[in-house]
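A single protein chain has been omitted; all remaining protein chains appear in their positions.
Order of writing sets the labels: A, B and C. Residues in every chain begin at 1.
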Amino acid sequence: MRNFGFSTTKSRTIDYGDIDRRLISYILENEPTFNACLSCGSCTAICSAGNLTSFNIRKLSLQIRLGDLEKTHEEIDKCMLCGKCLLECPRGINTRNVVMLIKKGLTIFEIKDKA
Amino acid sequence: MNIEGKKQIWNAYQKEIAENDYFYARSCIRQNFFPASEVAFLRILREELHKNIIDDPNHTTCTGIGYHSDIVPFDTIQTVVARQFSLMTQAGLEHMAISCVTSFGIYTEILDLWHHFPEQLEKIREYLYKATKREFNLPKNIAHTSDVIYKFRNEIAEKAKYKLVNKQTGEPLNVVEHIGCHYAKMFPTKGVGGAEFPQVLVGMIESWGGNVVDYPERRHCCGFGFRNYLVQANRGYSISNTKKKLESMKPYKPDFIVANCPGCAMFMDKWQYTLAEMEGVTYDENGYGIPVLTYEEMAGLVLGYNPWDLGLQMHQVQCESLLDKMGIEYDPKAKYLDKNGNQMPLPEKPSCLKV
Amino acid sequence: METYFILPFTLGMLFLLIVLFIKYGLWITKLSHIDKLRIVQSIFTRRSWDAIKESFLEGLVHRNMYKRNPLLGYMHMCFAMGWFLIIVFGHVECYMYYGTLAKAPWYPIFFQYYVHEWFPGERFMTNLMDFLLLYILTGVLLAYFKRINSKIFGIKKTTKLKPLDRVALISLWFIFPMRLLAESATAALYGNGGFLTNTVGQLFVWIGVNSSMESMLWWGYSLSLGLFFVGFPFSRYMHIFTEILFIFLRHYGIKLKKQFNSYSRIQVYSCSRCGVCIDVCQMHVANISNNQSVYILKNIRDQNLTDRKLYNCLLCGRCEQACPVRINLNDLRISQRIRATKEFNSDYAFLQTLPVDEPQMIDSKPEVIYFAGCMTHMTPGIKKSVLKVLDKAGVKYQFMDKEKGACCGRPLMLAGQYEAAKKLIAYNREKILESRAPILLVSCPICYKVFKDDYELGQITIKHHSEYFLELVNQGRIQLAQSEKTIVYHDPCELGRGCGVYEPPRELLRMTGQLQSVQQEKVNSLCCSGSLGDLSLSMADRNVIKAETLKVLLQKNPDVLATACPLCKKTFVKGVDVQVKDIAEIVAEAME
Partner (left out) sequence: MIDVLIIGGGIAGIETACSLQDLGYETIIVEKEKTIGGHLNDWDTLFPTHRSASEVLAHYTDETRKRALTIYLNTYVISVKKQDDGTFEVHTSRDVVFRSKAVVVASGYKLFNAERKEEYGYKIYDNVLTSADLEVKLKDLKGEFKTPTDKVPERIAFIHCVGSRDEKSGNHYCSKLCCVTAVKQAIHLKQLCPKAEIFCCYMDLRMYGPGFEEMYREAQEKYHIQFIRGRLSEVGENSNGTLQLKVEDTLAARPCKIQVDMLVLMVGMESAKSTELFAQSCGLKCAPNRFIQPLDHHIGSNLTNVEGLFTAGTSIGPMSVFDTVNHAKATAFAIRDYFINTAR
């Protein structure tokens, strides 16, 4: 293959026909409140782990919903499960359960981070 | 697809195209990469349609590429465009026929600007006068050259020697039409059929017997995008866009692509070669790639012009498969002969794309 | 030939003894080396005597259960004590007749079948045995009723049964009625028997009885015994002996570990499924009735515990408090969570890259290091008040998590993320030790619990602000003014049942207002429902449970509802009109 000094880039488009739904389905089956997220971001604003790192639980949830699991493992491991988000969520999402389900789901489906 | 609905939209976007007496504005990309297309256009207008069209050697680039690359200031490009108008005025003409879609977009934009800001027009008159002592009238009608062909598509159909039909099966050829972004996306009312469902090429294809393929990325840019190509570091972005388009049209098995913008024709042609070299992919079933024609070349083929006179040998994706389908007779040996019958140097064979 | 009826009993007992020997043998050998040493060192000490005493009181008399539910206690006592005595006196009777104890085990069990003649003391023994039988039979009768209608026992729900349990249960129900019938038939044939068997025997005489019928009834008795023995090791009745083993091990100082081990298993099998834990569980309020401890222990035995059940528990500790067998229900559940989540623990690598804090006090070491905790940061009123009190008392303190702080690790612990929690513990522990402060002051009982249980902070004393403030008052470093406001105090689960702190907050409240008692307090206090122990309880269900708790707390219409936990405060504060305040806030106000 010839090198022209540039290459095609992978499309950033999310194709809803081709979403990895394993994790989101597993979470929703066990915690239907997960779908009630409004992306308000209050969980992320109060987050203990977010105060120490770049952890963003709102963004991560969104990425999981879109089947973008490239860095889920690395990210979710930052959560300390302290439960502040649980108290903050305006829609009563069982955030701690969601986190545990993400962790377990990644294990069950053997989803690894992309290096 | 509801054709009635589409026709309703087309009815809402019919523009006035001058009948005769055009001042021809050439295109930088077309004259460099598809010079025979310009020749073909003038021949069709003069010989087939018996129209008066002036091709003034004094006219220059519109500087559109420089303008869209942030090199040429807006006042400068307005002055350059004003000079073209002055050449038109000098020739005693009132109608512009613009070969390039980028230029067409720029002319349209500038005329619209002058309409809304007459003081700007006065300023440009002053600039032009100071620089060249020239004066100018505004054109009464401006049309893209594809608009002109569109206007006379039925006359061309009457004179047609070939149809856009697979001679063996009798089925119409599947044609992907691609409209340059600057043709109607900025001023939908200035394009035939509007911006969402342009009719300009569809009209030609349908009246010459072909079948237009609608595919999801039909409106997507060809990938040129000026700076995205001109800056080498950005070319990956340019080619990725073309790839997206090609991938989207592939399932429809198009027999060829036709574009009204010279840049689009060039990029969809050349990037097929680059993609094949880089990734080993082709977008037809047999590995030859999808031929890309300008509308002038398409009209020329329909009118029975010699494909080598139309410059089809200069394309990256070779057109023999299409010529065979249409049943056009051609001399393979004459492919690389110059106009005096001497052999030209042969192009290097691509490593992936079949020729 | 007719004595073949002893076979079911004998074989059953043999089977039971072998199985028990193997099971207990395995469990004990699997205990850790240290635990085994503990047993060897303690076996000839007072601890064994204490264990025997508790075994008698709990295993036979069922004192704890009796205290909680007299009728249920009585029923259990009938079976345990009655059966025990009937075996003991059966042997006494046998000895009296044969003059030796070296007789095959079926002689004392089927004594009435073998011996029909008079011997010294025969009348007394026969009547005594009849009395014991009657005693047990009252228990059996109660058990029948309990199955039919558990409500007469004041129990909301009785435990559910699996097939082997049912076999054991039904055979148990048959044993003593069968014994009565068999002995009565014999009494009818030989004209002897005590006040009970003789009386029932008269009935047999009246309907006519022969030896084959007698033999059949003895067969029935033996069969029910044999069947019960076979079912025994696979049924909940394992608890009868396991509980004794558990009592001994507990007295020998063996403690539950984070990992589920042999001792955990012994605890699991010690559950008699009396159902007391079902009764105290607050989940019923939200119509959740499948995850109480007794079911969880059963699921652990049957190895069919689902995540949903495992995680749906507030870990409030009310059932542990109530458990007559004193099983460590909370820690058992946590050990199951540890097992369920051991494959995905975080290593919190980012902790290594965090910038090191500038030491806040370089010249002199602080009196206390204050750790507010995540929850306290969500209740700035508590944080502000604590700092205000410290300032007013002139305490030199270092605020450990003023800007950025890692979680204490308890929420992870509750979720079973033990290995992950250890990482946070190591990080925080280092910071605490670095401060050289002798006292670690905390505002959140959730943190308090983990600091106390898992941090191994050596000389550093850990104090909740309620304890520390009381100390400051006693030292005269702060003065509190008493108001006329009535206050009720809610014991946070982790502070009360978790760490045994009941009095210091109350003493402070008595100094600042008029403390009222509530119906269920101290060890019996209710959970606010906000607990981080539960992972899957919905907000709606939490609210239902909270409402019930508030009903109890606010019965006397107090002016202030006091608590000592930011999470309890945050949970209560939405949805009540009464002022909800933390001890720290009350103390800070009373200082003025």
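Throughout what follows, contacts are C-beta pairs under 8 Å (C-beta built on N, C-alpha and C of every residue); 3 or more make two chains touch, one makes a residue touch a chain.
Treat the numbers as computed from the prediction; the structure is a model and nothing was measured.
The undisplayed chain touches these shown chains across the complete complex, A, B.
Within the whole complex, the absent chain has one touching residue among B:Glu16, B:Glu171 or B:Asp214, and that is B:Asp214.
Residue B:Glu196 is the one among B:Glu47, B:Asp75 or B:Glu196 that touches the chain missing from this view.
Remark: the omitted chain is touched by one listed residue; of A:Thr8, A:Thr33 or A:Thr95 this is A:Thr33. Summarising the interface, chain B meets the missing chain with residues 1-2, 4-6, 8-9, 194-197, 214-219, 248, 251-252.
By the touch rule set out above, chain A reaches the unshown chain at residues 12-17, 28, 32-33, 35-36, 39, 59, 62-63, 65-66, 68, 91.
Methods note: only the chains that are shown with their structure count from here on.
Once CA atoms are averaged chain by chain and compared with the all-protein CA average, the nearest chain turns out to be A. The interface holding more C-beta pairs in contact, when A-C is weighed against A-B, is A-C. Ranked by distance of CA centroids from chain A, the top chain is B.
Chain C has its Cα centroid 38 Å from the Cα centroid of chain A. If each chain is reduced to the centroid of its CA atoms, chain A and chain B end up 46 Å from each other.
Within the complex, the chain C residues that touch chain A are 307-308, 311, 341, 343-344, 346-351, 354, 374-375, 377-378, 404-407, 409, 411-412, 415, 417, 424, 530, 532, 535-540, 567, 570.
Chain A makes touch with chain C in their complex at residues 30-31, 33, 46, 48, 51-53, 76-84, 86-88, 92, 94, 96-97, 100, 103-104, 106-107. The part of chain A that touches chain B in the complex is made up of residues 1-9, 11.
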